[in-house]
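With one protein chain removed, the remaining protein chains of the complex are shown where they sit.
Chain naming follows the written order as A and B, and within any one chain the residues start at number 1.
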Amino acid sequence: MTAATDTSTKTDMSAKKARRFKPDRDVEEWHGGYLPYDLVKEFIIAFLVVAVLVVGLAVIFSSPDETPVTVKSWSTSDPVDFAQTAITELDGTSGTATYGPPYNATTGASQSIGPFSPESWLGVHHPINTANDYVIDPLKTLPNQPGVAAAVAEYNGASSEQQAAWTAAYEKAVANATAKNGVLQVPKGDYGPVGTMIGALTSMARSGALDGALLSSRQFYGTDYTKPLLFIADGAYLANLAQNQHLSGDQWGMMNETGNYPGQAWLWLYTLWYQVPPMNSSSSGDLQVWAIMMVLTLLLALVPFIPGLRSIPRWSRVYRLIWRQHYRDLAGASPT
Amino acid sequence: MTIDTDAPTKVAADLPQDAGQLSAKLRHAAVEALPPERLMPDRQPTYVASWIYVFGVLTVSALAVVILTGVVLAIFGPAWWHVSPTGHFVNSLHLWSVEVFFFAMVIHLWGKFFMAAWRGRRRATWVTGVVAFVVSVGTAFTGYLSQQNFDSQWISTQAKDGINSTGAGAIFNVTNFGQMLMWHIVLLPLAVGLIVGGHVLLVRRRGVVPPFAPPGDAPPDVKAVPVADLTPKGDDR
Partner (left out) sequence: MQTVSAVMGVLFGSLVDLNGPGHYVHWGFIQMSVANVVLIGLMVVTFVAAILIPFRRHGGGSR
């Protein structure tokens, strides 16, 4: 079988240059027969099949809808965890406070691979000052609470060393806190106005007022939930709920859905890298995994250009099953 | 001189003074790349005879159901499905059509890989297919973020770490519901539509990839044959 010479008049460098035939890159023009094939009818049938299948699945299985956590539900269900989180927001040791870009400029927090650190290059774009945004400013909105206002004023007026001493003492104390009838009971200690502040914040949270304060802090129509979400995620409550549903990163949770529903199974390779060293313990693990996935995705897209990789279909010979009718026809037609 | 407005006029491309027009040039290029019988053929090569070939159209059909159910959800707004059983049902349709979409698309990808469907100047078809897959994953991801329930809360607060590490978090803020919803219902479906449309047109332009030469055949020894004229022939041999 010889290849026909190209008679195209278009400017086509590959056709003009003499080029060796590579079976994993090139293919012979089809000079064989055609059979009727109604594509539009096929599409209509496919659409109906899919529609019926989808309706069936929806009727049988429905879809999950787990109620979201609110600052109110969090502080009501676990006021100790709420208070423990709130004090770390005030003293700047919470996950969000020490996150780095895009929320704040904590040194050394950005992930990097060698000199490559796009997180720090892009910088802070969604600034969050956890002490002000999560504790002080919401407390300032409370009307008719002179005790709280005085506590906040005392805290703001104190030196940073005094503030640090108070918050450290409170953090130690609240680790042994209990909740009685939903009310926070913190062992006594020398933590100045901080006890009043966190106590008032907890009450504000349990009333639902803190949810509103965090969302509409800049405008009436809020659609950006960054502040309340990061606050909730700083605590253990949300993470424990997720752990129970097998949604944690180290449980391959990225692929999962709540309950027994299938999740985003197509994220299997992305989540796999989070389970293997060094990514599973590196402080730049996220960036490492993204780098790996970008390379692999590029490789997938460029398979046609990569010798060896593009030969796998021919070597694996799966095509012999797919086109077995065609090969039978050829063997039957050609004289031997 | 009267102009007979009832009789059809001659095709403008036949008139030499119109050939330089941008409109005429674009039309020529389009019609040459995809003449009607190639754009909507009524026959396929005889080697198109396997159930694996239906997974492309199944994927597109599933995408159509995803979009239709998405349109219904858009009509009533993002909170509807939490308060209405009908809304919840439509949400279920949307979720399962997405699962069917990925199911079909991945099988389609496996099939096309094992057929080495990029051969014969079909590399753009393969590349657009992979891009469609990646953009679809992103679209589904923003959909999960738009659910406004516990799942969205967990996914957003986890995914932010990966995305922030790349610097993209400065712009693409997964905890910003409004932004993620707009990406999900405007930007990404537009991207998916354009990419899938281009992908399908490329398939029509080049035709379905012919099989490998039968094992044992000597390879052609001259230059590679670009897929030139694929106008299907009417005769069966």
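Assume a residue touches a chain if its C-beta (ideal position, glycine included) is under 8 Å from a C-beta of that chain, and two chains touch if they have at least 3 such contacts.
None of the values given here were measured: they were computed from a predicted structure.
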Chain not shown: contacting residue from A:P64, A:P118 or A:G285: A:P64
Contacts of chain A with the absent chain, listed as residue ranges: 33, 35-36, 58-62, 64, 245-246, 251-252, 255-263, 265, 268, 275-276, 318, 321-322, 325, 328-329
In chain B, positions touching the absent partner: 46, 49-55, 84-86, 88-89, 92, 99, 103, 106-107, 110-111, 236
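Everything that follows uses one rule, which is that only the chains that are shown with their structure count from here on.
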Whole-Å gap separating chain A and chain B, where each centre is the average of the chain's CA atoms: 25
Chain B contact footprint on chain A (complex, rising order): 1-8, 12, 14-15, 17-30, 32-40, 42-43, 46-47, 49-51, 53-55, 57-58, 61-69, 99, 101-102, 111, 118-119, 121-123, 125-126, 223-226, 229-230, 232-233, 238, 241-242, 247, 249, 253-254, 257-258, 262, 264-267, 284, 286-287, 289-290, 297, 300-305, 310, 312-314, 316, 318-320, 322-323, 325-327, 329-331
Sites on chain B touched by chain A in the complex: 40-50, 52, 54, 57-58, 60-62, 64-65, 81-82, 88-89, 91-93, 95-97, 99-100, 102, 104, 106, 111, 113-116, 118-123, 126-127, 130-131, 134, 137, 140-141, 144, 147-154, 156-158, 161-162, 164-171, 173, 175-179, 181, 207, 209-215, 217-228, 230, 232-237
